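Structure first, then comments.
All protein chains but one are shown in place.
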Amino acid sequence: MTNNICKQITIITESALEHRLTDDIQRLGAHGYTITNARGKGHRGVRNADWSTSSNIRVEVVCGASVAIAITEHFKEHYFENYAMILFTSDVEVMRSEKF
Amino acid sequence: MTNNICKQITIITESALEHRLTDDIQRLGAHGYTITNARGKGHRGVRNADWSTSSNIRVEVVCGASVAIAITEHFKEHYFENYAMILFTSDVEVMRSEKF
Partner (left out) sequence: MTNNICKQITIITESALEHRLTDDIQRLGAHGYTITNARGKGHRGVRNADWSTSSNIRVEVVCGASVAIAITEHFKEHYFENYAMILFTSDVEVMRSEKF
């Protein structure tokens, strides 16, 4: 149970992508993800969540640096062109990092 | 498609302020925002979300440093005195930063 510096990736995007993204996230090596429903405004106009088909999701992944690069590059290549998506990363200190 | 260091502003406040805050955020130069419903306890006692009128919201904005200062100063001047509001910022590395 040591602390480790990991990457936190936050992705805000269309909820219709949820299953594709979570499949990708796991296949690319992350051990978990957290999703919350969100609403907001971005590049492509106002979106209202509350489980409508046009809602947004906020996906969080905490993982090692190499997995973070793999996820980021994959999303950049496959989604950024055709979907409303924001992705940003930061460093976090993870307790019980063996879970990630 | 380069990465950029941006500011992430997180605001936790009364949901009744949502429209005023999002108007401010856009007018002060941010290109987007994300809102999730929240509950919690802070300065002014326990709040329960779930869409009641006393619920809280968690507003996230990712923007450049100068816009972050403008938003922070505006909120400090106009809301901190009279509303339950917490605001904090951190640095994030944004992919596809041209969206912000």
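Labels for the chains are A and B, by order of writing; each one numbers its residues from 1.
As a working rule, a residue touches a chain if its C-beta (ideal position, glycine included) is under 8 Å from a C-beta of that chain, and two chains touch if they have at least 3 such contacts.
Because the structure is predicted, anything quoted here is derived from the model rather than measured.
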Open item on the list: For a quick check of understanding: of A:Ala16, A:Ala65 or A:Val92, which residue touches the chain that isn't displayed?
Closed with: A:Val92
Open item on the list: For review purposes, identify every residue of chain A that touches the missing chain, sorted by number.
Closed with: 1, 6, 8, 22, 26, 31-36, 60, 62, 90-96, 99-100
Task: For chain B, residues in touch with the removed chain - done: 10, 12, 36-43, 49, 56, 58, 72, 75-76, 80, 85-90
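In this text, only the chains that are shown with their structure count from here on.
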Task: Intercentroid distance (Cα basis), chain B paired with chain A, Å - done: 19
